Structures are given as structure tokens and as C-alpha cells.
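With one protein chain removed, the remaining protein chains of the complex are shown where they sit.
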């Protein structure tokens, strides 16, 4: 089954592919590697999930934000590559959490994105290397920002 | 027009290529990819721009720091590659801002570097994928630190 089909079967709605909020490209392809810019949790209404995990929102809110961030990344991939089946595998995820200084569960937050990718590309190709860490602040106080390196088929 | 010529036309002065402040190389080339270490806003007098954005300096100070950080990266490229024309394109920028916890405009800060790269290599090749995020702290309290992956010609 194709990744596009799997996404369809999840019954989720992608946001519009996000426009850059600065001087950058959402994705750069070089050779068979695609470098995807840090994405935020863009929703289908065009707004972003905001709030610091541990004070303004909790672990579940953070994980939901990470999944939404993953959906924004999928939107960028579809808009720029045409199909999610162009992706051979997830290579590396940098999951950045807008977290309180004493927050400890960053991996569980970023799992919201990683589980989505696993659902779309499967447990072998959809799961990559990863860091999940706490930032001092994020643009517009968004809850999560995630950048990814994909290998293309 | 060459990138070296464009830099010349900007009328800016590069700092000396920065010496490592630890156990690392300023740049590593593997295949046609150049990985440039996190650089700080090194000035021509050898000092660094310091201060947290949102408390010790403001958005404009941060953006100026990001541009200066870009100039330090250009100095490293010239010293190690001989010419900025060795760069085919900017692939990925990680722009790290020493920001107050409630700061929100990280993309606008890092634009100071990205706009410089656009001036040097043009809007297509000079603009890459990017993340622009807020750190808890940076070495020596520098205002910005930026690392970049370049594709070489």
C-alpha cells in the first residue's frame, strides 16, 4: 500500500502547505536527500498551536502539537514532491519542544510526530534517527518545531 | 557575476576566519557537502556581539548579529575553500538565537544571515531550508550562533 493511501486511510486532513515565515525554502532537495525546514504545528484553519509545555499546555497538548507539526511537514512534502511515495525513508528528525525548564518528557511529546510518520511510511522506513530536546523559546510561542531529513526513492 | 564579486560589491569587510574555541574543525567537506560548524557573530576587531535578544538587545540588534555571524561563515568558507564560488547552494541553516523565554521573532533575527547569503549567492542558490529557534544559552553569551550545510559545485 502506498504512503499516500495510508495517509488517506488515517482520515486526517492536511493543512495548506505552510508559506515561509522568513527568508528560507520549506524544502531543499540535493541528490536523493530532502532537507525539510523547521515546521510548526500549522492547523487547517491556518493558525498554529501555541503555548509552552509544562506551563501553558501539558504532555498531551505537546504530543498533539507534534502530530500537527508532522501533518504540516506532510503537506510540504506533497506540495513539493507530488506524492509521499517519493520518500524512501525518514533519516533524521530534530524535534524541538517549547518546554518549561523543568520539563522532562520531550521524547513522549515528539512521539506525536514520529508515530504519524510510522503510520504513513511504516515502522521500518517511517522511523528515523532523532533528537527530542527543549528549547528556550520558539517563534510565535509555538509548542513544537520539527525539522527532518528524508531520503528519496 | 561571481559570489566573490557580489561580496566585494556589498562593500563589507570580513572578519578573520575564526579559530576554533574548542575541539572541532570550522568546516568539514565530505563528497560535495560542506558542514560548517556553529559560528558566532565575530567582528573585524576580533570581538563577538553578545547579549540576549529581548532583554539585553532587541530585534534589530539580533538581526545585525545574525548578519555578522553570516560574515564569519563567509570568512571560514573563503579561508578553507579559496572562493565563495565553490558553493553551489545553501542547503540547510540552523539559526540559533540567544533569546528571552518570551521572545517570538526568531525568523526575523536569522533573516540577517539569510539575506546576506541571498545577496552573495542569489535568491535561488543562496536561500536554503532553515530552522530559526531560541536557545537557553549560548557560549560567551553571544547573541546568535548559526551552522550551515552547503552543497559544493
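Read from first to last, the chains carry the letters A and B; within each, the first residue is number 1.
Heads up, the rule we're going with is that contacts are C-beta pairs under 8 Å (C-beta built on N, C-alpha and C of every residue); 3 or more make two chains touch, one makes a residue touch a chain.
Treat the numbers as computed from the prediction; the structure is a model and nothing was measured.
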Q) Thinking of the whole complex, not just what is shown, which of A:21, A:73, A:87 or A:149 touches the missing chain? A) A:149
Q: Out of A:51, A:107 or A:122, point to the residue that touches the absent chain in the complete complex.
A: A:107
Q. Which positions on chain A touch the chain that was left off?
A. 33, 89-93, 97, 99-108, 110-111, 114-115, 118, 127-137, 149, 151
Q) So which bits of chain B touch the chain we can't see? A) 21-28, 30, 35-38, 94, 96, 101, 134-141, 145, 147
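Criterion: only the chains that are shown with their structure count from here on.
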Q.
Distance between chain A and chain B based on Cα centroids, please, to the nearest Å.
A. 25
